[in-house]
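Notes to accompany the following structure.
The complex is shown incomplete by one protein chain, all other protein chains being positioned as in the whole.
Chain naming follows the written order as A and B, and within any one chain the residues start at number 1.
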Amino acid sequence: MTADTTSRTNPNDGAELFGLVASFDKIDEFLEAVTKVRDAGFSKWDTHTPFVVHGLDAAMGIKPTKLPFLVFGAGLTGCTAGIALQWFTNAVDYPFLISGKPIFSLPANIPVAFEMTILFAAISALVGMLAFNGLPQLSHPLHSSRLMKRATDDKFLISIEAADPKFELVKTHELLESLGPLAVEVVEV
Amino acid sequence: MQYWRSMDELAQTPEFKEAVKREFPNDEWDRLPPATRRQFLKVMGASVAFAGLTSCRWPKQEIVPFAHRPEGRTPGIPEQYATSIDVGGSALGLLVTSMDGRPIKNEGNPLHPDSLGALPATIQSDILALYDPDRSQGLVLRQGGQDYVKTWDDFHTWASEKVAGTGAGVAVFAESSSSPTVARLQQQFRQTFADAAWVEYEPISRDAEREGTAIAYGRPLRVQPHLDHARVIACFDADPFLAHPAAIPLSRAFTEGRQPSEAGISRLWVAEPGYTITGGQADHRKAVAGSQVPNLLASLARELVANHQLELPEQAMNFEAAFGSANADGGDFIPGLAADLMAHRGSSVILVGHGQAAEVHALAAVLNEGLGAVGSTLTYTEAPDPGRSNHLQAIADLVASMNSGVVDTLMILGGNPVYDAPADLGFAEALAKVSHTVHLGLYDDETSKLCSWQLPRAHSLESWGDGRAWDGTLTLQQPLIEPLYGGRSTIEILAAMLGESNPSGHDSVRDTMSASFADGDFETAWKNALHDGIVSDTAWEPAVTELDGSSLAAAGTALATLVGAAKPTAHSPELVLAADRKVFDGRWSNNAWQQELPDAITKATWDNVLEVAPVTARELGLSEGDMVEISAGGASLELPVCVIPGQAAATLSTSLGYGRTAAGTVGNDVGSDTYRLRTSASLWVIPEVGVAKTGRKIALATTQDHFAIDAIGFGARNDRISTLIRETNIDRYLADPDVIQHMDHHPPLVSLWKDKQYPGEQWGMAIDLNACNGCNACVVACQAENNIPVVGREQVINQREMHWIRIDRYFKTEPGVGPLDVEDAEIVFQPMTCIQCENAPCEQVCPVAATQHTEDGINAMIYNRCIGTRYCSNNCPLKVRRFNFFNYHKELADVEKLQFNPEVTVRSRGVMEKCTYCVQRIQAVRIGARNDNRPIADGEIVPACAQTCPTKAITFGDLNNPESEISHLRGDKRAYGTLVELNIRPRTQYLARLSNKVGGDGGGGHAPPHHADDSDHGKEG
Partner (left out) sequence: MSASIPVSNHLDNTTDDPTRRAPLIVGDNDFHSVTEAVCGIVEMPKTPPAWWIAFFISVSLTGVLFAMITYLITTGVGVWGLQTPVAWGWAIVNFVFWVGIGHAGTLISAILFLLRQRWRTSINRFAEGMTIFAVCCAGIFPGIHVGRVWVAYWLAPLPNQMSMWPNFRSPLLWDVFAVGTYATVSLLFWYMGMIPDLASIRDRAKSKIRWFIYGILSLGWRSSNRHWHRFEMAYLLLAALATPLVLSVHSVVSFDFAVSIIPGWHTTIFPPYFVAGAIFSGFAMVVTLVIPTRKFFHLEEIITLRHLESMSKIMLATGMMVGLAYSTEFFIAWYSGNAYESFAFLNRAFGPYAWAYWIMVSCNVLVPQIFWVKKFRTNLVVLWVASILINVGMWFERFVIVVSSLSRDFLPSSWGYYTPSIVDVMTFVGSFGLFMTLFLLFVRFLPIVGMAEVKGVMPQAHLKDVAALGHGDYHGDILTEKGEV
């Protein structure tokens, strides 16, 4: 790396940077900081909180997720699969005469169809959520961050990635400092 | 054979250890070769080969492998052979189904007068005795506490020394036999060995009847009732529908007289101590102590003579003296019966049971003469063996001569006197005094244990023989299989003792027969006889009879004594003994089917119980299951109490044939041995017995609730009986045939879906409750046909019996009567099996579709698909499904498996099973019909239960064929379905019961609320 480029390496040891992390412990200050970072126009940045902080999505300007459509689709599939299964097995592949009843009649098939709907939808909800979140991801630079350890406990963090075009180590560091964090940490890849 | 035990119990039981011992021989006795499968294959092969030659054992007998198929035999196609079995001196004709040389099922021979195609439960079960691994499996000589294995040659060499010269010191003890060949050989034997004694004994004997006729007519006669001509039938302690050699023709004739017609139906009056199935059919029944029956009959006689001016034959005039003391308080029974008898002179009959004294039979004979019964409703034939002394006398004399040391060699050819001789004679002790004793028997039984020689007897399906039906018809007995255990028949033994080098039952019987077929070609006649099982037109001619005044007069005082017999009281009650309805005199106690068969009345299995009247039970403080100690004449035994309404007060009833000690693994120690109370003085009714509570209670292995249950259940049960088992009086029925249909109303039945149409053959069944007398024959037929396992006492107590068809027995009491104040009650029977619902509740709940409907309307079970959720059983409104809680076949010996019907799957553990209308029989007929390219004829398919029903109560056929009998029956006004209000559309319907009470309005009436026009009756489905 040459010095004239906007520095994405650690000036001390020259190791490649992941980015910067700042931690807060007051929720109001944190949210304020978040809005500032958002307004600074960063794109590759995130916040890390021990629980869901309300209004944070708005503060970060996160778009609604597509998950519900996926789940709805999965539900439909489940329902269809349920009915198809019962129709094929009992009415087509091996029909038998039971209690003088019709070979195929929907009422008897509703419970199974319903359960299949729920099953498919529920699985898709979890799997979909993980997939969209890119989880499981067992190795991530942030896991090595010292501040991050408290993000699952009682601290609120903002992380800005070095990969962000607007990222400049010094400037960004100053920006974060200006938000009155408990601490700011440089995270290497 | 411990198949009724669960594994853990099994592990500890002494029986189990015993069984283990048997598997790993460790003493002399067990060294006899056990029956192995290989041995049986040989035997089967052989008998098949012979079967090819009209299944005879020809003189030259070899074991030939089944390598060359005998002509006219297709492997896997069952064949039926006519043979017979002799029980207590009367032969019953059989058609035995043989599958590849294995006899697998006893059915009745339609040509035989005592069978008419049907069989009692006992004889059907006898097929198990053939394959019983407990059977005596070889000759044994017991000397100095050692058992030695011997051969027939050894025995005959020995016998020829002992039975020689004039036969002095020799006595032969034989069970009674109707066989002409045995009679012939006996004759020869007597001639050859003039000084030898020949004794005939049967514990259950009709000698009283025989001697009664001797008193009345001066010579022994055989009574031949003709109930089809009778309009009024009066039974005094008589059970013609079960406890009679001709029970089947008698009950069928009675049923014919009960078919509704404009002329009405016959009327049955029964006076008896304890309920019999005859009593169950009675229109008027009076419970009377056994000792009071003479009094009651005499009172009837007096009533007839005094109030109805019945003129008795003058020979009987002196006899009337005895009536004087008659004072039975019959209530309106006596007057009613007397009037009825008078009103039907010439078409009425009085029957007296074999448990009553000869004089009582004589009195009945006199009355029958007076009522003009003789010749119409009752005829006499000459007794086949007028010479013999009566059984009791015979054995008493024998014991005397045994004790006096006259007898030095005793040959016991059949029978089990040590077990069933009157207790006071002390047969066993006397036997010990005899130096040489021989016992020929199927089993190594109580008698055999005390004899020096045990000879294995050939089963009737293993040997040649002949016999005579109750009416005298000549009957043949041919073997279907080589003797499995090298046994020989009485005929063969006798022949050998008479010096025949090669004693062949076949030859002996042929010789006897050749005399019977006077003219014509013998071989043809012989072949026909073999084929038919009988020789037609050999029934005895009715005897010409005239009352014998002198002997009657002589009997007068004896009768008076009987009439004057003291009444029993609750605290010194009388004990009435009877032949057991299942194990008879004990000869079938090792028969698992019989042991597990629910008694017709008590529904008890694996036990003989003490039947007690509710009132007596209250007075003695007894309740169901109490073990009480009964003592009489120094002997005492314990029996469990079973309270039965309709039992005579102060009269305890129980049955003989239990408490065996050497019956075999099944029969040992089941119930208690009531013979120990039976003395020559009181064979049937033991007066003033002691009754003491032991304080112990046992669980009776009954298949139905005790009648006295909690008030709520009791009430509900009474309410339901009248719609489940519909019954009305004949007059009411004739007046309004729809009365049956109006006994139940329910809203119109609508399905949520379009009802399925059933084109083509559609099977259905009708069960005529007016014919069914609860004899249990169908239960055993089904068990034999469908490989139904026996589960044993414990499992019956756990309510896990497996019978596919059961006879529901209900006591009918007046509405509003509580469980504790029932005294008397009518009995009704309802054979219950899968009714093959079209909308079967069981099918829809099976998660794996292991039970589904066939196109011909059968509710089929797919055993290999069943996973055993038991949901179908829960959802079956009739609870006719049976579940294999354990592997009930596990402990069966190979030999027992030979009885299995290969056409029916043997169900494994964890599988549900149930009646399928004998689908294997349906398929067999259908395949045959398809091959001949013809439709199935009506009546061609006969399920096992219908086949064997003595009263033809069960009819099966195609509902879509308007000409079929079943269609007609379903159209009958008496036809109704059970639980049709559930819209299950049952394929089996019932025909209502008809009663004929004097001026009676029995049952019927309109079930409230009176239905609107759109409401339905119990007739759908």
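Criterion: a residue touches a chain if its C-beta (ideal position, glycine included) is under 8 Å from a C-beta of that chain, and two chains touch if they have at least 3 such contacts.
Source: prediction; values computed, not measured.
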item: Selected from B:Ala282, B:Leu878, B:Ala893 or B:Ala992 as touching the chain missing from the view; value: B:Leu878
item: Touch criterion as defined above, residue of A:Ala15, A:Leu76 or A:Leu126 at the omitted chain; value: A:Leu126
item: Those residues of chain A which, in the complete complex, touch the missing chain; value: 27-28, 31, 46-62, 64-65, 67-68, 71, 75, 85-86, 89-90, 93-94, 96, 98-99, 101, 108-109, 111-112, 114-116, 118-119, 121-123, 125-126, 128-130, 132-133, 135-140, 142-143, 148-154
item: Footprint left on chain B by the chain that the document does not show; value: 6-8, 704-705, 709-710, 712-713, 716-717, 719-721, 724, 795, 798-800, 806, 808-810, 830, 832, 841, 844-849, 852, 864-871, 873-875, 877-879, 881-887, 908-912, 979, 982
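Methods note: only the chains that are shown with their structure count from here on.
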item: Chain A and chain B, separation of their C-alpha mean positions in angstrom; value: 83
item: Contacting residues of chain A [partner chain B, same complex]; value: 96-102, 105
item: Interface residues, chain B side, partner chain A - complex; value: 751, 753-756, 838-841, 843-844, 849, 852-855, 985
